[in-house]
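With one protein chain withheld, the remaining protein chains of the complex are depicted in position.
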Amino acid sequence: MLSTHLPALQVVLPLASAPVCLLLRHPRHAWACALTISWLVLAIAVMLVQQVAATGTISYAIGAWATPWGIEYRIDMAGALMILVVATIGAVVLPFAGRSIQQEIRKKHSGLFYTCFLLCLAGLLGIVVTGDAFNLFVFLEISSLSSYVLISLGCTRRALTAAFQYLVMGTIGATFILIGVGLLYMLTGTLNMVDISQRLTEVADTRTIRVAFAFVTVGVSIKLALFPLHLWLPNAYTFAPSVVSAFFAATATKVGIYVLLRLFFTVFGIGFSFVAMHVGEIMMLLAAAAMMVASLVAIFQNNVKRMLAYSSVAQIGYIILGISLASRDGVAAGMIHLFNHALIKCALFLSLGCIFLRLGSVELQDMRGLAKRMPWTMAAFVAGGLSLIGLPLTSGFISKWYLVGAALTDGYWPLAVLILLSSLLALIYIWRVVETAYFQVPGAGMPLVKEAPASMLIPAWLLIGANFYIGVDASLVSGIAHQAAGILIEQGVR
Amino acid sequence: MSELLGHYNYWIVIVLMMTGFYIVIARPNLIKKVIGLFIFQTSVFIFFISIAKVEGGTAPIIEEGISVYSNPLPHVLILTAIVVGLATTALGLALVVRIREAYGTINEDDIHVQDEER
Amino acid sequence: MENLINDVLLGLLMITGFAIVRMKSLLGVTMLTSIYSLLSASLFVVLDAVDVALTEAAIGAGIATVLMVATVALTTDEEKVPRHTPLLPLLVVMATGAALIYGTLDMPHHGDPLAPAHRYVADSYLHDSPVEIGVPNVVTSVLASYRGYDTLGEVTVIFTAAAGVLALLGYRTRGRNIEAAGIRKQVVLRVIAKLFFPLILLFALYVQFHGDYGPGGGFQAGVIFATGFILYALAFGLGTAQRLIPSQLLRILAAAGVLIYAAVGLESMLLGGKFLEYRVLADDPIAGQHLGILLIELGVGITVASVMLIIYYGFVSRRH
Partner (left out) sequence: MFIAVSSVILIAIAVGLVRAIRGPSLYDRVLAANMIGTLTVLMVAILGFMTGRPEFLDIALVYVLISFVSTLAVLRVHNPGAGTTASSVKGSGEQ
C-alpha cells in the first residue's frame, strides 16, 4: 500500500522534516535527523528505481486530480536515474557533514544548515519528479533559495558576494523560465508537460512558441551553468562550505541538465528543438567552448577548489555535448557521464573538505608535501583526478569511451579530438596538484597535520570505490542510461 | 492595424520587464539590483495577469447571474510567484546587509576592487 | 472605460519604472517601488485578479517596502554613479525585449475570450469547481485543492526565506527597551497604532476565513497579520513587540504551519487517498474538501505571518 505513495513521499519526507530540523536545538540532533532522513530518501529512491524498472513509467496524481487539472508526478527511467544520483549523494555527503560543518560553520547556525540542506534536497528531488511545468518552477525556487543560504554560510566574506551573485543570476534564470512557461500556457492552455507536448503540435510553428523555447532554454542554462552563463559557479563553489560544494557539484547542475533533457525531448520534441530551432548545433558549439576554455582557465587557478569548479564547467560541457548529438547513443553517453561525474566530483570535493579541515586552506602553495601527512586523502584525490582525466579502469574512461563512440558514429570526428584535447588539459591541472602534494617539500613554517578522521574519509572512499567499480563493470549504469535515453528519444520523435 | 491594437498592451508590459532587467544587470549598487529584480518580477506578474483577462469578464468568484469570468489559473500561479518573489527579495536584502558589514560598501565595483587586493 | 484605466495605469507604471532607473537616492527609489506596487495592484483589479491585487498590495506596498527601507537604513542611501558605460547591459536588454516583442506577434489578442489559455483547463475549473469543491472563489479552490501541491511548495519557499534570514541576520532579543523612550512623546502615533492594531488583526482573521467566498486566504491574511505587529513594533518599539511575540515562539509557529500543511497531506494518504486528497478527510467529499482547504489555509496563514515577523525582527534588530 505504501509503495504506491513512494513518488510523493520521496519529496515530502525531506520537505516536511526540514521544519522539524529547525526546531531541534542541539546541532547533533539536527545532524542525526538530517542523516536519518537522507538515508530514508535513498531507500525510497532505490525502491522507486526498482518499481520503474519493473513496471515502466510511474504516474502519481497529487490530490487525485486527473492530469491536466491537478499536478502529476511522473517518473520514467531517466528520472529514476536522476533521483538515484541526488539521493545517493545526499546520503553520502551527510555523514561527512557532521565533522566538517562543526569546524566550518558557527554552532548556532548548524541547525539552520541542516534545515536548508533538507530543503535543497527536497527541491532538487521535486524538480526531477514533477510532471508539471509550473510546479517545476516552484521546486526550482525551493532548491535555489536554500542553495543561496547554504553558500552564504561559507567562512569568508566572499561567500556572501558569491551567494548574492548566484541569487541575482539564479533569479534572472528562474524569471526567464517563468516567462517561457507563461508563453507556453498562453498557446496551449495547460501546464502538464506531457499535455503541453501533445497540444504543442498544432501551434509549434508560431513565433510565440519559438520565443518560449528560447526563454526556457536560457533560463535553465543559467541554472546548469552552461558556458558562457556559468559566471556564478566558480565563486559559489569556491567559497561555499566544503560539504555544500561537494553536494552542489554532484547534484544541482546535474538536475539542471535533466530539466534541459525533459524540455528538449519530452516537452518540445526532437523535431522542434533540434530540427526547427537548431539547438543541437548551438549546444554543441557552447559545449566545445566550455570544454576548452574552462579547462584552460582551470590550469591557471591556485585555489584547488576554484580549479575543480572550472573543471565542473568543462565537464558540464561533455554532458551537453552528448545530449546535443540528439541520438540514442549520444544522450546515453551524456547521462553516463552525468552519473559518473557526479560521483567523481563529489569525491574530489570531499577530499578537499578533508584537506580544508586540517589545513584551513585549499591553496596550492599550502599543500606542498601533503601526501606524506594525509596519504589517504591525497590518494582519494589522485584516484578521483585519474577518473577526471579518463584513464582506463576508471568511470571517467567509460563515459569518455561512450562519448567518443557516439560522436564518431554521427561523423563528428573533430569532437572526438576535442574530447581528447580537453582530457589532456585535465591531466595538466590534476598533475599540478599531484606534483605539489607528492614531490614538493613542505615549507618551514607549515603545520604538522594529521590524517582526516574516518567519518570524512569513508564517504569519499565509498564514492571512489563506486567509481572504480563502474570503471571495471559499467553494464548496470550503461544499461539504465541506454534504456532512459531510448525512452527520451522515443518521446522526442513523434 | 488590428494586430497593433491587440498587442500593444503586451508591448508596454515587455518594456516594464526590460526596465527591471536593465536595472539588475546595469547597476552596480546591490540594493538597486534587488529592487531591479523586484520590478522585473512584478512586471512578469502583470504579463501573466494580462494573459488571464477575458474581455467583458469579471473576477473568478462564482456568483448568480454572471456568466463570463476571467481565467483563474494565472491568478493562482502569480499568487505563488509573488510569494517566491518576496522570499527572494528578503534573502537578497539580508545578503546586502551582511555584505555591507563585511566590506563597508554595497557597490559591486568597490567590492571587486577589495576582492582583487587580497 | 476599463481599457482606458488600464492604459493610463500602464503608462504611469512605465514612467515610474524609468524614474527608478534614474533616481540616485535609494530611499526615494524605495518609495517609487512602493508606488510601482500600488499601481500594479490597481491594474490587477482592473484585470479582474482581485486575489492577486490583495497580495501585491500587502507585499509590495507593505512588507517589501518596509524591508527595503530597513536595508537602506543599515547600509547607505546614495547610489554611486556607475564607473563603466552600460553599453553591454543595454544591448542584452534590447535583444531580450526584441525577442519578446517578436513572440507577441503570434499571440492571441489581449482579452480574447477564444484564446487557448481560457478554453481548456481554466474553463473546466470554472464549470466544475462549484460542484467538485463547492467554494465560490475559484482562485481559492484551484490554489488550495487542484494545485494544492504548488501551495505547499510556496509555503516551503517562504519558510526557506525565514531560515535564510535567520542564518544571515539572526536576531537578538533586546534587554533594554531603547526605542520606547524616544517614542513616548509621539502621542498621535501611539493612539493611532493602538486603534489600528486590533482592527488590522480582526481584518486579518476576516481575510483568512472569508477567502472561500471573496478575495483573500491564508497568505494574504498572514501578511496582514504580520503588518499589524510591524505597526505595533514601529509604534511601541521592537522590545515591546518581542515581549508580545517572542522570537522563539515565531520559530515554532513558522515550522508548525508547514507541518500542518504536510500533515493534512499525509493524513489523507493514511485514510486511503492520494497525497493532499481532501475528499477522504470527511464522509462527504465536499465537506472533506472544505475541511482540507480550511486546514491548509490555516497552515499557510500561520507560517506566513510568523515568517514575515522573523524577517522583520531580523532586519530591525541588526546593528552596526
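Letters A, B and C mark the chains as written, and numbering starts fresh at 1 in each.
As a convention for this text, a residue touches a chain if its C-beta (ideal position, glycine included) is under 8 Å from a C-beta of that chain, and two chains touch if they have at least 3 such contacts.
Note that the structure is predicted; figures quoted are calculated from it, not measured.
Asker: Out of all the chains shown, which come into contact with the hidden one?
Answerer: Touch partners of the hidden chain, whole complex considered, are B, C.
Asker: If I consider the whole complex, including the chain that's not displayed, which of C:8, C:98, C:244 or C:270 touches that chain?
Answerer: C:8
Asker: If the hidden chain were put back, which of C:62, C:273 or C:301 would touch it?
Answerer: Per the contact definition at the top, the residue touching the missing chain is C:62.
Asker: State which residues belonging to chain C touch the missing partner chain.
Answerer: Counting only chain C, the missing chain is touched by 1-2, 5, 8-9, 12, 15-16, 19, 23, 25, 27-28, 30-32, 34-35, 38-39, 41-42, 45-46, 50, 53-54, 57-58, 61-62, 65-66, 69-70, 72-74, 76-77, 174, 178-179, 181-183, 189, 196, 199-200, 203, 206-207, 210, 214-216, 220, 224, 227, 230-231, 234-235, 237-238, 315-320.
Asker: I need the residue numbers on chain B that touch the omitted chain, in ascending order.
Answerer: 58-59, 61, 63
Note that in this section only the chains that are shown with their structure count from here on.
Asker: Comparing the two chain pairs, does A-C have more C-beta contacts than B-C, or is it the other way round?
Answerer: By number of C-beta pairs in contact, B-C is the larger.
Asker: Roughly how far is chain A from chain B, centre to centre by C-alpha average, rounded to an integer in Å?
Answerer: For chain A versus chain B, the centre distance works out to 28 Å.
Asker: Centroid of chain B to centroid of chain C, CA atoms only: how many Å?
Answerer: 13
Asker: For chain A versus chain C, what separation do you get between their C-alpha means, in angstrom?
Answerer: Chain centroid spacing, chain A to chain C, equals 32 Å.
Asker: So which stretches of chain A touch two or more other chains?
Answerer: In chain A, 134, 138, 141, 145, 148-149, 152, 179, 185-186, 191 touch at least two other chains.
Asker: At least two other chains touched by the same residue of chain B: list those residues.
Answerer: Answer for chain B, listing residues that touch two or more other chains: 17, 21, 25, 51, 73-74, 77, 80, 84, 87-88, 91, 95-96, 98.
Asker: Can you list the chain B residues touching chain A in their complex?
Answerer: These residues of chain B touch chain A: 17, 21, 24-25, 30, 33, 37, 40-41, 44, 47-48, 51, 73-74, 77, 80-81, 84, 87-88, 91-92, 95-96, 98-99, 102-103, 111, 115.
Asker: Per the contact definition, I'd like the list of chain A residues that touch chain B in the complex.
Answerer: Where chain A meets chain B, its residues are 134, 137-138, 141, 145, 148-149, 152, 157-158, 160-161, 163-164, 167-168, 171-172, 174-175, 178-179, 182, 185-186, 191.
Asker: Over in the complex, which chain A residues touch chain C? Could you list them?
Answerer: 5, 8, 12, 15-16, 18-20, 22-23, 60-65, 68-71, 108-109, 112-113, 115-116, 119, 122, 126, 134-135, 138-139, 141-142, 145-146, 148-149, 152-153, 179, 183, 185-191, 199, 203, 206-212, 214-215
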